[in-house]
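A single protein chain has been omitted from the complex, and every remaining protein chain is retained in its original position.
Here the chain labels run A and B in written order, and each chain numbers its own residues starting at 1.
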Amino acid sequence: MRHPKDMSRRQFLTRAGGAAVAMPSLAAILAACTKPGTASSGGNSALDNIPIATLDAPVTLPTVQDPIASDAPMESGPLILYNWADYIYKKVVQDFETKYGVDVQITTFNNLEEGIQKVVNGQVVPDVFVPTPGYLRRLVAKDLLQPLNHDLIPNMTSTVWPSYSNPGPYYDLGWKYSVPYTIYTWGVAYRRDLIVPGNETASDQSIAQQGWDALWNHDYAGQISLYDSYGDTIAITILRNGSLDVNTQDPAVIDAAKQAIEQTINDNDARLTINGVYAKLPAGDYVVAEAWSGDIVGAQFYLPKNLTTDVLGYWKPADGKTMIGNDLLVIPKSSQNPRLAHAFLNFMLDDKEGTENFTQWNGYQPPFNSIQPDTLVKDGIVPESLASAVVTEDMFKKDLTPYELPPDVDQLWLDAWTEIKAGA
Amino acid sequence: MSVAVTPEAPARGIRGYIRNPWRKPRFLQATTIGYLLWSMLPVLIAVFFSFNSGRSRSSWQGFGLTWWSTSPTDSILHDAEIRAAMLQTFKLSFLTVIIAVPLGTLFAIGIDRWHGRPARAANFTMLLSFVVPEIILGVSLYILFTSLFKDIIPLGTNAQLLGLVAYQVSYPVIIVRARLLTIGPEYEEAAMDLGSTPNQAIKRVLLPLLIPAIFASVALVFADTVDDFVTVQALSAGSTSQTLAMKIYSAARASPTPEVNAAATVMLITTLLVIAGGVLFYKRFSKGQELGGATDFAQL
Partner (left out) sequence: MPEIATETTTPVEQEQTQEPRRRRRRRRGGPPASEERSGVWYPRWYWPSFIAPGTIALIFLFVLPFYVVFSVAFGTVDFNNFGTAVPYYAPWWWSFHTFNGTLQQFYAGTHIYQAPLFRTFEYVIAASIICLVLGYTVAYYTARYATKYKGLILILLVSPFWISYLMRIYAWQGLLDVNGPINKILGPFGFGHTNFLEGKPITIILGLVYGYIPFMILPIYASLDRIQESLLEAGRDLGGSGAQTFWRVTLPLSRPAILAGIVIVTLPMFGDYYTNDLLGSTKTSMFGNLISQQTEATAGSTRAASLVLILSVIVLIPMMYYLRETRKQVEQA
């Protein structure tokens, strides 16, 4: 019973099977046969050995390609924005969509490490990405970003603080790859009506006296929130322990911070969250929290109906005893819509749009000339109780700046964090 | 208690109750009812809270369709992201069923009939893929697709589909195999004695006999894929490959609103309709055969 069909089916199967097995495996096997070398930069020596930038030693990042041409055609999108969760006002995004007639897709990450990983291994191919300066050098070194065409972002020089464009921030002199998105300080956010119940002034005084120790206070057990981010939480614990070296390389200091964090988690049920400040503090789930200044200002939009903004408080440590920083908008090299991405950056730096993002939703202040810290409180944009959350330009000179850590030091910090997360 | 009036009744009271072999199983009954309530109530409450007019999922703030249609940015009607996630979930489930069920059914038939050593090895691997914890499979595939197959199969829907097929293909195998154990080779042999080719015998005799098992597999694979989380999370890439399970997870860890409740309710109803439809369809298709979906699965 030999059907001609049977014969060809067997042939087909063997051939199909063979092809399916052979092709990708062949390529992979060939690649795998050579031992992976160490640290290959992919061929462009200009990107090797970029030094780590500090305020005293600012860095001009090298460019290995030209920015896109000013007359490049506008793409049709969709624009893929890879951003922190809850970090941009949807209405502003919709305004951009209407203005340029494109779709914007927002993919979010809860944790910058996770975000970086996904961009690096190509899991997400964004057109606009929002990292911190600590990652900029590595992103450029791995040729993952494209340089910006300044002509396409005129708002940078007209709206933003001049120091960001001329000479430019310490991590990116000449703003070759990045524009600033928001600026913020680190502090302690708290509920003024719950620390000393009913007496808000006394609450302010109490927290101001405790400082960072408020996050270690057993009276607030079960209602303490720390950020689920290794750099931030370890750094503020180092500050709490008394040191001012937030970029420390000393294993003993890191170890002490690790133990302190574990202690407050175990004894006081401190939780590691990312959105605890704006999502849960207004609801009363937390009464003290490690906070970025923008988070607590944004928390006013999450208050339940029966509470006023008076219940929110922010303690900013004295000058020089806390950190200040900013987030960046960058355009990855693999972006499919570079021209549109430039337009988006320009849009976010537009006076009206960027301010709307801040005042109506985000709570994070952009470094705009038009935003005067003195008038923010007067105009009611920032509640009076949160006046300390306003960021001024001189703070950048007085307060501490978190830098990128060298890889081996970074590993110490990461190992400490692994132990904390394992709940050992 | 039931022992009230019969003259031959043994001792009354608790002792009598326990000794009576035909007593009503009140303890078991209470436990079962309690279990069912415990099992169903949270979900019903979650569905209920999707109609909450406020943001809370735990304190009732009045009835409202805020999260279903009225809110301009956060209702499932207007939130494109949630709709995209629901679509992605169904897309993946549908495609996984189409690929995994035939693959698994063929595999089961082959394993049942062929007894060579390679068959045993293949069967062993298949069972292994069934019992392995999903995180192992998810992380392994993630590592595979970001190293060896890095540019060949990018992460995203394709990778998610492959991962789901890998995880689900053992379900149909087990169910169909259990069924095959009760069907002997006699039917096909009779068919072939009567002159059919092996292919025809399979198609016209065996497959119809397997319809209940295949339907059970379809239902199980579909339902399992709709709520699969670990694999799709590990192999996702960007917002286009987010499924509803991932949305629920990230919402639950961040700031959950009843919008998620509403979306989950939609998924619930849809899955229910699909399964109910499948059951009705199968019942019409093959009368007189045992509805052994759960029991077939249980016969491992």
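We adopt the following convention: a residue touches a chain if its C-beta (ideal position, glycine included) is under 8 Å from a C-beta of that chain, and two chains touch if they have at least 3 such contacts.
Note that this is a predicted model, so its numbers are computed, not measured.
Peer 1: Sort through B:65, B:95, B:137 or B:183 and give me the one touching the missing partner chain.
Peer 2: B:137
Peer 1: Using the touch definition from the top, which of B:97, B:165 or B:214 touches the missing chain?
Peer 2: B:165
Peer 1: For the chain that got dropped from the picture, name the residues of chain B it touches.
Peer 2: Counting over the whole complex, chain B touches the hidden chain at residues 21, 25, 28-29, 31-32, 35-36, 38-40, 42-43, 45-46, 49, 57-59, 103-104, 106-107, 109-111, 113-119, 122, 124-129, 131-137, 139-144, 146-148, 162-163, 165-166, 169, 173, 181, 185-186, 188-189, 192-193, 195, 198, 219-220, 223-224, 226-227, 229-230, 234, 244-245, 248-249, 251-253, 256, 260-261, 264, 267-268, 271-272, 275, 293-295, 297-300.
Peer 1: Tell me which stretches of chain A touch the chain missing from the display.
Peer 2: 1, 6, 9-10, 13, 17, 20-21, 32-33, 35-36, 38-39, 41, 111, 113-114, 116-117, 120-121, 138, 141-142, 222, 265-266, 269, 271-272, 284-285, 407-408, 410-411, 414, 417-424
Note that only the chains that are shown with their structure count from here on.
Peer 1: Measuring centre to centre with CA averages, how many angstrom lie between chain A and chain B?
Peer 2: 38
Peer 1: For the complex, give me every residue of chain B touching chain A.
Peer 2: It comes out as residues 73, 81, 146, 148-150, 152, 154-156, 197, 236-240, 250, 253-255.
Peer 1: For chain A, which residues are in contact with chain B within the complex?
Peer 2: 1, 3, 24, 27-28, 32, 80, 82, 85-86, 90, 105-108, 110, 118, 121-126, 274-275, 278-280, 302
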